[in-house]
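Yeah, one chain of the complex is gone here, protein chain that is, but the others are all in their spots.
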Amino acid sequence: MLLTLILLPIAAAFLILFSSKYIQYFLSVAVLASGSYYSILLFTSAENVSFYLSSFFNTVIIAADIVLLLYFLYQGKKYNSLKVIVLAAVQLLLFLYIEHVSAGHSAQVVVDGITKFTIEYDTSSGHSAEIAVDELSRFMFLIINIVGGIIVLYSVRYMEDETATPRKKQLFIAAMFLFLSVMNTLVCANSLMLFFFLFEMTTLASYLLIAFRNDEVSRTNALRALWMNQIGGVVILLGVLVAVLGFGTVMFDTLLQHSGGVLFLSVALLSMAALVKGASIPFDGWLLGAMVAPTPVSAMLHSATMVKIAPYLILKLAPALGATLLGGVLSITGGLVFVTASYLALSRFVFKEILGYSTVALLGLMMALAAIGTKESMMLAMVLMGFHALSKALLFLAAGVLEKQYHLKSIEEMSALVHRAPKTVGYILLGFVSLTLPPFGLFMGKLFAITSVASLLRERPLLLIVLVSMIIGSALLVLLYFKVSSALLSNPSDTLSAEEERIPYGFSLPLILLSVLIVGTGAGFIVIQHDALLALLALPLIFVFVLPWIMRGMERYDRTEPYHCGEKEPFDTALIYYEPTIRVKQMIYWSFTLLFAAVAVVGALS
Amino acid sequence: MKFFTSFRKKSPWILHYNAGSCNGCDIEILAALGPKFDLERFGVINTGNPKQSDIFLVTGPVTYRSRERLVELYSQIPEPKVVIAVGSCTTTGGVFRGMYNVEDGIDQYIPVDVYVPGCASTPQLIIDAIVKALEILENKSKEIEKPFKLFGSVETIGNKLSRLNMAKRVKHD
Amino acid sequence: MIWIWIAFAPILGGLVYGGERVLRARMQRRQGPPFLQPFYDMFKLLDKRTLIVHAPHALLAVAHFFALWFSVAAIFLGWNLLYIVFLHLFAQIVLILAGYSVRSAYSHLGANRELLMLVAYEPILILVAVGFYLVSGSFDIAQIVRGGGYLAQMPLLFIALLMIVPIKVKKSPFDVGEAHQEIVGGVEIEYSGMFYEFLYMARFLEYIFIYSFVFIFAGVSYALGAALVAGVFLLVNLVDNATARVHTMHMVKIIYAVAMSLAIANILWIVL
Amino acid sequence: MFKSMFTALINLFKPVHTVNYPAEDIVLPKGYRGLIEYDKESCIFCDKCEKVCPPGAILFYQPLEGEKEYRYNPWLCIYCGECVRACPKPEEALWQSETKQHSAVKEDGANEGWFVYEEACKQSREDFKAAKQASKTQNKSEE
Amino acid sequence: MKKTIQIPLGSQHISLLEPIRFKFECENEKIIGVDADVGFVHRGVELACTRSFEFKQVGYVVARVCGLCAITHSLSYTLAAEKLLGYEANDRIKYLRMLMVELDRIHSHMLCLAHTAENAGFEALFMQIMADRELVMDLQEAISGNRVQFDFIAIGGVNRDLTPELTALIHKNLTLLSEKIDALIGLFNNNWSLSLKYKGVGVLRLEDAYTYNALGPLARAAGLATDVRVETSDFPYEDIGYTMILESTGDIHARNFVRLREIVNSIAMCRNIADNLPAGEILEKTKGKPKGEAVVRVEAPRGELFYLVRGNGGNMLERVRIKTPTFSGIPAMMEVFKSSEYADAPAILASFDPCMSCTAK
Partner (left out) sequence: MTKLETTLATLLADIGTFYEPKKWHFLTVNGIDLGEGKIELQWIFSKYGVKDEIVIYYALSDYETPVPSLVSLIPSAFMGEREIVDMFGLKVDGAERGLYLDEDSLQHPLRSES
């Protein structure tokens, strides 16, 4: 099953290159269906499986890694980016050094002397396998395959309107498919080297896809994404190096079984990679820049799946973090990122950037929860990841619709959009509501998170910071989302006739799927958590069923015009901004850089 | 319904508009809201918002520039509503009667129910008028009252009315 | 019995509001309206012709009222305090969306201010809930009112709550959302007749909502609760009569600087 | 701020400023400038009040025969008292009383009625003049 | 590329007594541009004064230009007409006129203070000042027979005299009032929320006051020492204890304070007048018809009121030019609005005490 998840998208990617539009649709639907089916199947079968890679495969991966890093070097040279070159060179050196060092421990790795080309299944061995599927991975499969599959389906339609050569379009979709496969492998990688390779693959993917439109802006943003993510690569390699030198292992599970010594340094370095991938401040720049990429890319990479590596990684490391100081620092960092990113988002006006910042914020929250390291908080972090992926995917896809159908990017231009595009605005509002309000999953997750953190306060008073930032951050996010909706709403009158909005099926199907999933999973979550709260579901029901029903009866009321002090002046909506001054901004960035460094320092000291 | 109708006179909310008066009556309205005369005894709230008002207190003889606003505000007040013309210039034009930029009283534009004399009208007179207006308010039907003149070209009025879904009730001439 | 309370919550709130109007008038040495004035207003509003701007706008007011009622009912039913706060948030958001849904400057400004108010008081409410949890071991009101001694354990949180009461009941110095002289009532501005009535009654429910928070500080002793509510009611009106309206941003800053630090200090005190 | 709060608290126990006006009357001060009142008996029909009245709230209707008719519009009057000062017989023919005028309703025709009356007065003057002229010429021709 | 929001204020707005339309260009709630329309109250008084009314009636007509400064309007016109007729009033008339003008100043300033408080969201203070204001309103009603439009001044004198009972009433009410004003001064100084709302808000700097020719309390609050009461010799203000009140900060607080202290000064002057009223006729016959050109400046509650009257020896005047205080205050006012918050706009507007009916005539 796992193999299907990994290989099917690769196969589909191949086929895409030679297929016409309809086959593309067919393929994406097929991948979505089978991917969802298998991931659900995997999720329900509560069995942990693991694989060993053959040594050949390992060699291939090493080779591929080196090629990849050399490619980065080349790109850095080509576009004259010193940062990229230096970081790639550092990575290359580190990588070779680790390979050199770990060769001494290789006896463990190539145990059983497997030399076949295939991957072999083995549960009997007591040794660590390179690929291990645990509960967390199975949950990630769900997100990747269902949400990712939907996004791929959407991107097929999206590409139709893009101005690019057909070959390039095919390549784009193929890349999306490949990316699914990469992600599927990444979340079950147990070997740190494999993990590093896939991590770099995701970096590559985001680099290439951001640069897809190949203009000046995309190029600079892509390079920025590249070097920032390379920092993540460097710290991973450092972490691996520490692990190899300290414990002689490159496996997650083996590493986490150890305690004391340099473990915390290694874990700290790895979690720093999470901070980078999660675009936590001060690395938020790359995720924002990534918003120039085509919308499915933003949806897939930069909000729904790829950046989820960040909380995933912390969750993976959580057993070692627990109630330690390092865990505390990480969770505080996450909490502060949550508040600060929500605050910074208030000064943005490009719709996707706002979504991007709110992603940064929520990733911070998830990381904070994951780093707390109790069973409950980790579970909540996972729950948040799932619901966030659904809601953000919905929002990004709706943003893509706006971009393609109405050529709108900035919210400033979206004034009174509800009049022209009521359906899309409806999806966007659903997205906003599902991110903030009861009874949807994300809200419930936040609610339980508050409960769970509050229950820990007596033992760990430091978490008060996390709690307070969680509370303030949620309030700021509410402010953000509903400030944005101010531009969308503001309907002059419902008696004006407007053209009916038509969303193409290629767009509307993914949107509908996601909406159904949001509502369904939210309801499901409530049922699991607390039966009595089902009454909460009555709230949206008012809107969905009762209000439109009453709406018909509203014909009989007379209409009037808004009050303008007796004048007859038109009114233009405009957003409100809460822009920090440059000094405050600099302070924020500096303090977060310090905090980032503090993670390493704390790791080294403890 | 009779039951609800009886509450009209217990909660008259006022909207005040100055259609070009000398502000003598306006400060007296303000004084009437003050502690000595305290219109809130009658349940009066100065809403400042036509949509939630019952009593339209107008001062001033209607200058050219305030005509449209007067009519606009009047038509935004939901029925039943009462218009009180405060002060002699509002009632008849007063000392401004016949000046080139005034229209000699607001009843040239909107139907007035109570005329308050005085230049400037005193809070006592305003209270008297409101008490009188309350009786009128109680007996009013909810039939749509329309201003005598609407502004804009005829076409736009028709458009506006049909757009506001009022066309079927207000027959504009 | 509980259901009767829930059903009559708006009426109870109306009585509080009526009492407040009389009290405020007396503080200003005026005679003031009759005690039952809010109900007169209610019935009158039902009698008016209803003019609406557009259907969703009007209906969102109804939704706001019912969502608020729902959250007040949740209080009476003794639900989890956090749920109640968020249910209330839901009700407020509905109102804000309503404010945004018309093309009117004042309505938009009002909705913006409502949002900022939300940002100001919501964290405090949650922190109060957390305080209750830490003291009583449960978020459920039913559990909380069985305990006692909250005032002694969380006096600073009580002060923090006091600071946000004026925001909720729209009293000076924090009545920015209504701000009649600036934005003529804010989100309420485009409503008339029956639909305005829902907003008018929602205000009654706000009274019940926020004073319930004050009430549960007394814990098991209902007499103390009543005394607390009466005291806070008087205090809020006294402050209302002694202050001008501050800016929205001032309000947010004051709440964050003072109320928030009080609340955090109190929680730290409980925890340590 | 605390002082104002204290004042507000004290105010609760102080009597209110409010005069319950329609129920209990407010005594108007001596010399309140109320309605202009007129006594037909003492009037000498000099028309001075009509001439000086700034808004033209006093009009005399001139019938073809008999005495002039005095008309006064209290809703147009600005209560300045200039007519009384102009009157050759103040306090007898024309004086300013201390009663305030009641509010008018639609039936009183405060404005429209007065428009009509203004026209009528103007017309009556002309008619009277014409009639006088006619009678003069008639007299002349008779002579 | 931030877009701005246009916030209308007026022509009908609850914070306005008179129609004036502002359109604020706002970023968030910060005003960056102002557009004002002040012509709602234009009735055409200037023309009517020369066409429909005889010169003796004009005094009553121009009083209706503005209810708040009615007395200064009729006074200015009357002075101009008297100059044209070559008539000089006796001291009793001058004192009585000064008395009414100062009483009017007290009530106008108090109204402005109350209205500013109301617009700042301080309802209780509004009620308090309005209650105190009734003292002076009663006084005016007792003296002139009407609360707002006094019609007290006629060409050649004043219409009513001061009886001993009235003098006693003046003393009684003004004593009460001066206590209340002292309390108000303390309140305006010490209230925390008022200082947030008033101090440093709506600042008119001294240079701007010079550049935009601000006048009256606005200018004096900015530190510009100008007062028509010392710049004309029509009235013996120095004899009755006039002092010029100056503040330096130019914000709402300073304007309020100028008003409060002027009220104190006016109360003292009124009591002086009531005590030292010279003997004499109150209404003297004037002869002739106005001929020539006369210029009169009078300090109205809001600042300098300017009348230019030209007559040609007939019953009708040739030109009556009215320049009102707010008319000159508007350029300064529009400057002050920029870069302040919309939330402050009603309070700033009220603190300028604009009088649109004066402005538009």
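For clarity, chains are labelled A, B, C, D and E in written order, and residue numbers in each chain start from 1.
In the analysis below, a contact is a pair of C-beta atoms (placed from the backbone, for glycine too) under 8 Å apart; a residue touches a chain by one contact, two chains touch by 3 or more.
Computed from a predicted structure; not experimentally measured.
Enquirer: Quick check: which displayed chains does the absent chain contact?
Expert: So, spelled out: the chain left out of view touches B, E.
Enquirer: Any idea which of E:77, E:212 or E:352 touches the chain not displayed?
Expert: Answer from the full complex: E:212 touches the omitted chain.
Enquirer: In the whole complex, not just what's shown, which of E:47, E:183 or E:316 touches the removed chain?
Expert: Of the candidates E:47, E:183 or E:316, E:47 is in touch with the missing chain.
Enquirer: Which chain E residues touch the hidden chain?
Expert: Answer for chain E: residues 38-39, 42, 44, 46-47, 210-213, 215, 224-226, 230-233, 295, 297, 304, 306, 308, 310, 318-319, 321, 323, 327-328, 330-332, 360-361 touch the chain left out.
Enquirer: Against the chain that's been left off, what residues of chain B make contact? List them.
Expert: Answer for chain B: residues 64-65, 100-101 touch the chain left out.
One rule holds for everything that comes next: only the chains that are shown with their structure count from here on.
Enquirer: Identify the chains in contact with chain C as well as chain E, in label order.
Expert: Where chain C and chain E share a partner, that partner set is A, B, D.
Enquirer: In the touch network of chains, how many steps separate chain A from chain C on the shortest route?
Expert: When the steps are counted carefully, the minimum from chain A to chain C is 1.
Enquirer: Once you count every C-beta pair in contact for both, which comes out on top, B-D or A-E?
Expert: Between B-D and A-E, the larger count of C-beta pairs in contact belongs to B-D.
Enquirer: Most central chain by CA mean?
Expert: Here the chain at the core of the arrangement is C.
Enquirer: Considering only mean CA positions as chain centres, point out the chain farthest from chain B.
Expert: Taking each chain's C-alpha mean as its centre, the farthest from chain B is A.
Enquirer: As a test of understanding: of all chains, whose mean C-alpha position lies farthest from that of chain C?
Expert: D
Enquirer: How many angstrom lie between the centres of chain A and chain D, each centre taken as the mean Cα position?
Expert: 83
Enquirer: Mind checking the centre-to-centre distance between chain B and chain E? Centres are C-alpha means, answer in whole Å.
Expert: Averaging C-alpha atoms per chain gives centres 28 Å apart.
Enquirer: Would you mind listing the residues of chain E that make contact with two or more other chains?
Expert: 5-6, 8, 11-15, 29, 60-61, 64, 124-125, 127, 131, 134, 146, 149, 191-193
Enquirer: If I count partner chains per residue in chain B, which residues reach a count of at least 2?
Expert: Within chain B, residues 17, 35-36, 38, 41, 47-51, 69, 73, 76, 94-96, 119, 122 contact more than one other chain.
Enquirer: Under the touch definition given earlier, write down the residues of chain C that touch chain A in their complex.
Expert: Those in contact with chain A are residues 49-59, 62-63, 66-67, 70, 82-83, 86-87, 89-90, 93, 96-97, 100-108, 111-112, 115-116, 118-119, 122-123, 126-127, 130, 133-134, 139, 184, 189-190, 192, 260, 264, 267-268, 271-272.
Enquirer: In the complex of these two chains, what residues of chain D are touching chain B?
Expert: These residues of chain D touch chain B: 16-22, 26, 54-56, 73-80, 100-106, 108, 110-112, 114-115.
Enquirer: Note which residues of chain C are touching chain B in the complex, please.
Expert: Residue positions touching the partner: 21, 25, 28-34, 37, 40-41, 43-44, 46-51, 180, 184-185, 188-193, 196.
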